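What you see is the complex with one protein chain gone and the rest in place.
For reference, chains read A and B in written order, and residue numbers begin at 1 within each chain.
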Amino acid sequence: MSEQTGEKTPERKSNAKVIGWCLSGVVGMFAFGFALVPLYEVFCEITGINGKTGGRYEASATQQVDENRTVTVQFLASNGPGMTWKFRPVVRSVQVHPGESVTINYYAENPTDQPMVGQAVPSLAPSEGTLFFHKTECFCFNQQPLEAGESVEMPLVFIVDRDLPEHITKLTLSYTLYDQGKQAEVSKSDRAQTTTNNNG
Amino acid sequence: MSAVADTHTQDHHHGPAKGISRWLLTTNHKDIGSMYLIFSFAMFLLGGSMAMVIRAELFQPGLQIVEPEFFNQMTTMHGLIMVFGAVMPAFVGLANWMLPLMVGAPDMALPRMNNWSFWLLPCAFLILVSTLFMQGGAPDFGWTFYAPLSTTYGPPSTTFFIFAVHIMGVSSIMGAINVVATILNMRAPGMTLMKMPLFVWTWLITAFLLIAVMPVLAGVVTMMLMDIHFGTSFFDASGGGDPVLFQHVFWFFGHPEVYIMILPAFGAISHIVSAFSRKPLFGYASMVYAVGAIAIMSFMVWAHHMFTVGMPLAGQLFFMYATMLIAVPTGVKVFNWVTTMFRGSLSFEAPMLFSVAFIILFTIGGFSGLMLAIAPADFQYHDTYFVVAHFHYVLVPGAIFGIFASAYFWLPKWTGHMYDETLAKTHFWLSFIGMNLAFFPMHFLGLAGMPRRIPDYALQFTDFNMISSIGAFMFGATQLLFLFIVVKCVKGGKKAPAKPWDGAEGLEWTVPSPAPYHTFSTPPEVK
Partner (left out) sequence: MRVHAKRAVALAAGLLLPVTVMADWTMNMSPGVTSTSNQIFSLHMTILWICVAIGVVVFGVMFWSIFAHRKSRGAKPANFHENTVVEVLWTIIPLAILVAMAIPATATLVEMYDTTESDVDIKITGYQWRWQYEYIDDDFSFFSNMSTPREQIRNRQAKGEHYLLEVDNPLVIPVGKKVRFLLTANDVIHSWWVPAFGVKKDAIPGFINETWTRVDVPGTYRGQCTELCGKDHGFMPVVVRAVPEEEYNEWVAEQREMAEMERQLTEKDWTLEELMVRGERAYLTACASCHQADGTGLPPAFPALKGSQMALQDMPAHIEIVVNGSPGTAMQAFGNQLSEVDLAAVITYERNAWGNNTGEMVTPKEIYDYKNQQ
């Protein structure tokens, strides 16, 4: 902008150049709008601000268990709209020491007369704790098919990080189970590795 | 409002073409400016009549006139039409008319694109308004169209709404590019950037904002379109998406959009206050820097619209501080205007009346904005009528009064006639009283606990709602008077001199009134 300031014959300046710059701005910002999606995802992963817990945690070194500290981890279950399954945690809450690996189960049952596929979406409160909640194994990594009337106990293995901020004494993990359609023949082995999302 | 009637003789250029093709095919900035202004006023009346439906329903508790479904369609359409159909096109119209005159250019830089960008608008709004008659009704999810209410739960007409937003986005972007090219390339010799009139400055910055955020809006509606029709899940939690992400992207557009609707008014008001104070504008340079600062900061405060979504503490604090900071440059502008008036020689014709009201009421809107910026207090204000009061105080006396002030200020230049001052003052006072009556009680309603966007309310809110509705009807009816004043002014009236306001400055007052069809064919020299 400033380069034009001093010029004395402005009317013959190139419109094409201005249009070019503006259009590249427009295209850039349109792309930026879409880029906000992965950027937000990355931003959330780094800061944990939206409470979405990370994907599979690969512990580099096994953490030492902090016996002196106890954190309550509370489990919630919700059904998405139109989801008919029975879905609940087997235990309401557990007391854990930071650093220890804990396994709990969620119970799911398909009471309908058709085979269905469910997908659980996790969310953690307070969101500040998200970064310090690691799942080494979770049913939410995969879609879960259930035959008509079938029930299953789905495991979750997690570690609460030793670096969890001192003022956090309770973590609430909530899963919302969504209906992913009624695929007629769902072979468990086929579906086991598929996820529709990377929400972990 | 044919500003330049065909009968006027032109110096050495062809006059306008005859008949309908003049308007369809015109590349003349004055014709296109007039069309923009007429279109925006039509949309103002349409959006306003929807507001009348809303206020009529809210006149008393209980459901009397419309069903809740239709009420939601009214609030949504009112917002969309006022923002995209009334305020933004009105400013583009003013820009078309005045920018070439103010910078001493013969026309806009890209006249053919100018024609196209105007004619896209009626198409977009035809589509948008037609949704009212579709199966399932018009969009009913508020002008902020939060997902998943607007995606998974939206009416079938949502697709048409998205298409309309795309078209108006293209129109705005083309208009903005045209403004940028005109200002950067077409200035008269000697007019350096820091000699540009403030209206030109504010429009230049507004155009950059438009270029920056309209594509983001296009992006967010495109994502909605993909969620609705192509099975993606940007905003659908069941597929790993995040509804809150929608709000982040929307408000990344939405907050600068608020300034898009106010910055050009800042510029126009600066001219008018200075003209009717017969004194140069105080702090020209700081005005320019303040507008620039507001524009840049507008990109860093979007999440103050989302204090209740559950952001972590650090996020809340950042957006609270950033938002409060915007009060500083905004304050500078208000102080500058007041100081411009101080020790001037003031007279109060209609443009000045609207400008003074602008400063007072916009400042009140700014105060409530500051209160809303305080995150903990926002938990009580958020999504209540306090917010409704706040943004109507910013937009009605801000954008709308700014447009009225500009219209009265430049009407003599456009039509060659003076408007009827008595009627214009009546228009002002009725608008002023109606507007305050309509929107001031909304502060009380919000503080007392009335949520926004509800078709019916608890009994303790009855009295203030009734007052508010009466004020709204008054304000609405008064705008027909404006139509009358303008038509009367176009048809005849006292001949206007080239410079009808003795304190006015600028190149636009050096051409005769009405401005000839072609002006500044040879650029003027700016000393």
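Keep this in mind: a residue touches a chain if its C-beta (ideal position, glycine included) is under 8 Å from a C-beta of that chain, and two chains touch if they have at least 3 such contacts.
Everything quoted here is computed from the prediction, not taken from an experiment.
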Specify the residue from the set B:Q380, B:T422 or B:T510 that touches the hidden chain.
B:Q380
Sole contact to the chain not displayed, among B:M320, B:V388 or B:I485:
B:M320
Could you tell which one of B:A95, B:V332, B:A350 or B:V486 touches the chain left off the display?
B:V332
Sole touch to the unshown chain from B:G283, B:P412, B:G434 or B:P500: residue B:G283
Using the touch definition up top, pick the residue from B:P106, B:G142, B:G190 or B:P524 that touches the left-out chain.
B:G142
Mind pulling the chain B residues that touch the left-out chain?
61-64, 68-69, 72, 140-142, 146, 148-149, 152-153, 237-238, 242-244, 277-286, 308-310, 313, 316-317, 320-321, 324-325, 327-328, 331-332, 334-335, 338-339, 341-348, 356, 359-360, 363-364, 367, 370-371, 374-377, 379-380, 382-384, 444, 447-449, 451-460, 462-464, 503
For chain A, which positions touch the chain that isn't shown here?
50-52, 74, 76, 78-82, 84, 92, 111-112, 121, 123-126, 167-170, 172, 174, 176, 178
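Following the convention adopted for this analysis, only the chains that are shown with their structure count from here on.
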Can you give the whole-Å distance between the Cα centres of chain A and chain B?
40
Residues of chain B touching chain A in their complex?
105, 109-110, 173, 176-177, 180-181, 184-194, 211-220, 222-223, 233-234, 237-242, 244-245, 248-249, 252-253, 310-313, 315, 523
Mind pulling up the chain A residues that touch chain B in the complex?
1-2, 4-6, 8-11, 13-15, 18-19, 22-23, 25-30, 32-34, 36-37, 40, 47-52, 80, 119, 121, 126-128, 176, 178-180, 196-199
